[in-house]
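As you look at this complex, bear in mind that one protein chain is not there, while each of the others sits in place.
Here is subunit A:
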Amino acid sequence: MKHPNIKLCTSLFSFALEWNSGKYSLEQLMSKVRELNLGPGIEIIGFQSLKGFPYLSDNTIVDVRRLIEQFGFEPACLDANVDVAIRRDRLLTIEETVEYIIPQIWAANKLGFPVLRVQMTAKPEVIKKLVPVAEKANVKLGMELHTPYLIDHPAVVALRELYEEMDSPFLGFIPDFGTSMRQIPDALLHSFREVGVTDELIAITKEIWQKDIPTPAKFGELQERASALGATPPQIGRLNMAFSMNGRQDVNAWKEIIPQTVHLHGKFYGFDEHGDEPSIDYAAILKVFYEGGYRGYVSSEYEGTAFTDEFTGFEMVQKHHALCKKILENIQEKEYARTV
């Protein structure tokens, strides 16, 4: 018998263009995702899709639960935001941050989501105080590891130490594939051209990005070489995005935290003519998680809308599902062939 596989999921983050256009209600958006068969998992960002989040009325809770059930989705992950800079005069204190997240944990509980995405702006002291709430609400806290938070980043190391100390099944990680990229997405590079960046500058940026040096050293080298070619400060600012948005962590580095992985963010930007994602090695990453024993969801998270409106979120998530499905079936077939 074949083993269970990693499951597909769609994050409504992928439809930023469609959602911000105001042309879709939540029901219409979810209906379209169902029609295109982009489940079974569904991921919702509270502050994107739910007005009044995290203080939801009973009616809203009933409505959202009804939609999830009606369209046959499995609630995979609700995304919290840890908005520590919501005040302009100062950052939220540890206590205030805890109080900011608690209602978001309960929103996940009431909506039926087993996992709540949290962000690195929640320091270990905050997470420690949230564990009893997460346990009571039966909601796992999944810390998103988004670039620049590689698994050996000092802040991540501190969190891993806390996880070890607490040893709670309610603490986990959500690796974001944008942390392990093989090249800068073309869509991002094309957007640089719109602000007058030359092909020569783009080539230099790509070359520096590939180097095994710390990110600050990359900023420095780019500053020096791009200035010498006459790049303006705003252009250099845009090029710096290539270093800050796209991580180069070895895919094998994830192995250490697979037992604590509670969800996956399948970030993607675009596809080549074969349906492959040129900037992220999906075959390699999914193999690492599958072989490491992960059997949760990989959630399609299309972020190309940050640079281009050439494609709809729907067509891009369809392509992403097709790619992941092909890779996962291939991995499973090979394993099955080995065991029979």
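Here is the rule we go by: a contact is a pair of C-beta atoms (placed from the backbone, for glycine too) under 8 Å apart; a residue touches a chain by one contact, two chains touch by 3 or more; residues count from 1.
Everything that follows uses one rule, which is that contacts and distances are computed from a predicted model.
Participant: If you had to name the missing chain as UniProt does, which of "Polyketide antibiotic transporter", "Sarcosine oxidase subunit gamma", "C-deglycosylation enzyme beta subunit" or "Chemotaxis protein CheW" would it be?
Facilitator: Hidden chain, UniProt protein name: "C-deglycosylation enzyme beta subunit".
Participant: Among A:T198, A:Q260 or A:T308, choose the residue that contacts the chain missing from this document, as touch is defined above.
Facilitator: Selected residue, touching the omitted chain: A:T308.
Participant: With the full complex in mind, choose from A:P4, A:G22, A:P154 or A:G230 the residue touching the hidden chain.
Facilitator: A:G22
Participant: Which of A:V82, A:L159 or A:V288 sits in contact with the chain that's absent?
Facilitator: Residue touching the chain left out of view: A:V82.
Participant: With the missing chain put back, which residues of subunit A would touch it? List them for me.
Facilitator: 13, 16-17, 19-22, 45, 47-48, 51-53, 81-89, 91, 119, 121, 191, 244, 305-309
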